[in-house]
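Left out: one protein chain. Kept in place: all the others.
The first chain written gets the first letter, and so on, giving A, B and C; residue counts start at 1 in each chain.
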Amino acid sequence: MPIKEKIAFYLEDIETPLGKLINLSITGLVLLSSVIFVIETYPIPDYVRLNLETIDWAILLIFAYEYLLRLWCAPKRIKYILSFYSIIDLIAILPFLTGVVDISFVRIFRWFRILKLIRYIEGKTLFGKISSEDSVIVARILFTLFTIIFVYSGLIYQVEHPVNPNVFATFLDAVYFSVVTMTTVGFGDVTPSSQAGRLMTLLMILTGIALIPWQLGDLIKRLVKNANQVEN
Amino acid sequence: MPIKEKIAFYLEDIETPLGKLINLSITGLVLLSSVIFVIETYPIPDYVRLNLETIDWAILLIFAYEYLLRLWCAPKRIKYILSFYSIIDLIAILPFLTGVVDISFVRIFRWFRILKLIRYIEGKTLFGKISSEDSVIVARILFTLFTIIFVYSGLIYQVEHPVNPNVFATFLDAVYFSVVTMTTVGFGDVTPSSQAGRLMTLLMILTGIALIPWQLGDLIKRLVKNANQVEN
Amino acid sequence: MPIKEKIAFYLEDIETPLGKLINLSITGLVLLSSVIFVIETYPIPDYVRLNLETIDWAILLIFAYEYLLRLWCAPKRIKYILSFYSIIDLIAILPFLTGVVDISFVRIFRWFRILKLIRYIEGKTLFGKISSEDSVIVARILFTLFTIIFVYSGLIYQVEHPVNPNVFATFLDAVYFSVVTMTTVGFGDVTPSSQAGRLMTLLMILTGIALIPWQLGDLIKRLVKNANQVEN
Partner (left out) sequence: MPIKEKIAFYLEDIETPLGKLINLSITGLVLLSSVIFVIETYPIPDYVRLNLETIDWAILLIFAYEYLLRLWCAPKRIKYILSFYSIIDLIAILPFLTGVVDISFVRIFRWFRILKLIRYIEGKTLFGKISSEDSVIVARILFTLFTIIFVYSGLIYQVEHPVNPNVFATFLDAVYFSVVTMTTVGFGDVTPSSQAGRLMTLLMILTGIALIPWQLGDLIKRLVKNANQVEN
């Protein structure tokens, strides 16, 4: 097997030990990068922040290298560049490419990095179809819910924190706002004040509103059904 | 073919080149008129506003001429006047007819002008049934959503902007209010203060509340179904 | 036919001219009494208010007489007293019976007087079943919606207006609050401040929340279905 095909195989594979190691490492880095973003929204000592930013740049470098590697070993490069996951990969490393110009705005797109995880979940779902386990479906619903809330919270935090630092103080405030908005509760104690924040909120409502109750409803009905089956 | 029937044919036709040209022109004028309304809600220099108003009056004149033309060549005039689209056409040109008396109130009805677009969408849907394309249905849902939000935003802006200029400052604020209201999120940061505004909001809730989640749900389920079909 | 049966017949009948006259008169008095209540929530000259209150007391007297008449000619009096409509009739005239003690609190129950209308609507629905008209069903849904909103608005107005006169100023404010609450929009610009008002709001939410979207959804789907049938 030529080297190109070998790399392409291991970057997608989740069944051989080496494939598992590579893909779990990438998943771990995505999670680490997200955790760093969340921690950085809280007041922390300067030297910790410096260290976190260094780690974050290192992860960005690894993702940039991974993107170039995937591009290099793709059989059809144009098709690869235009594929859904490739565009997310590119957006995830954009802060690296444009870092010298204006980091504060483009960092918004780093949030999409977590969408990478969907690829591995889907791999597991295929596996789950064979073993026909119900828990895989529940895990997928939970992950979808978590991803939607996490990405939208990150976006609204990036847009509103600079202009509204008291209301959108920490990442938890943004999560609170996202959940309260997308479940249509809408308290109104945390609301966007800028025009950009309002536009982002409109986007959040129109794309997220049918997803959250739908996924939550599915999840709870499935859990109740399982609970009843266990009883009987 | 007598001249009356010829005009009647081309005003409805969307398949011959001339019919297409006429109907796309009218659609374009409806959109241009709506864009002018939105722009006029933002602070713009006086000479730009003057130009925009001149264009708007010209469009109104064309619509009035079009209405008279349709009326003239209709086989049964009484039936035509009482048809759904004819009433919308008449409402759309009302600011022209009553312009000398009190323009500020009647301008509200100009918003219904955009409903004209439904006629052409429906024409396209008939076409879509033949080609059985799914995208036409998605386009129709999107257009319905857009129309509902646009019309209600225009109405609430017209009612609330004069008495509540800080809260309903621009058209975006009205769109934000409409979406937040009709999806039942209801933050409460933008709310009507006048009695007329509250009546309009009641109307908006009672007529719009079942439409928005229903259309959004349809749209997202269809998109998810299509996405799954593409995967398999 | 003895006089008792004759009176019992005409109080329920809606097909003979005399039955129609009697029942439409009662319906008219219910509506008039409700309109008087709404008008009295607005600032009006004292002499008008005095006249309205006189009319209202006269209506109350007629309803009390009607209740006694129904009771007198009922074949089984105990069963009649415990029937659903009889209890509503009794509640509707309670302000008359207890008027000398404390009118302000008991007036709350006058709102239930409008529920009487349901009886006549149901009579019409039976008639509608024979003619199988769809419009009767639409009328019934509309009336149910109107009654729910009207009764809850009246109740919350009676509870909150004395302690919160700026927020719950007029009947329209109460209607605005009821619709915004029961459709789960929940702006929060009009909210109860007393403990009694909060209890009433809990009752309103728990009993009304499934009714309003359900009825509205039925109504809009039926209207859309009819519109499609007309098109085809």
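Of note:
To be clear about the criterion, contacts are C-beta pairs under 8 Å (C-beta built on N, C-alpha and C of every residue); 3 or more make two chains touch, one makes a residue touch a chain.
This is a predicted model, so every value here is computed, not measured.
For the chain that does not appear, the touching partners among the shown chains are A, B, C. Which of A:I7, A:L52 or A:V179 touches the hidden chain is settled by the complete complex: it is A:V179.
Although one chain is hidden here, its contacts on subunit A can still be listed: residues 170, 172-173, 175-176, 179-180, 183-189, 213, 216-217, 219-221.
Subunit B meets the missing chain through residues 184-188.
What subunit C contributes to its contact with the hidden chain is residues 181, 184-188, 191, 195, 198-199, 201-202, 205-206, 209-211, 214.
The rule is short, and it goes like this: only the chains that are shown with their structure count from here on.
Chain-to-chain contact here is organised exhaustively, every possible pair of chains being in touch.
When chain centres are taken as C-alpha averages, the shortest distance to the whole-protein C-alpha average belongs to B. Residue numbering shows that subunit B and subunit C use the same positions for less than half of their mutual interface. When the CA atoms of subunit A are superposed on those of subunit C, the rotation angle is 180 degrees to the nearest 5. Of the pairs listed in A-C or B-C, the one whose interface repeats that of A-B, with over half of its contact pairs matching by residue number, is B-C. Subunit B and subunit C have Cα centroids lying 37 Å from one another. The distance from the centre of subunit A to the centre of subunit C, with each centre set as the mean of the Cα atoms, comes to 53 Å. Chain contacts: subunit B has residues 184-188 touching two or more partner chains.
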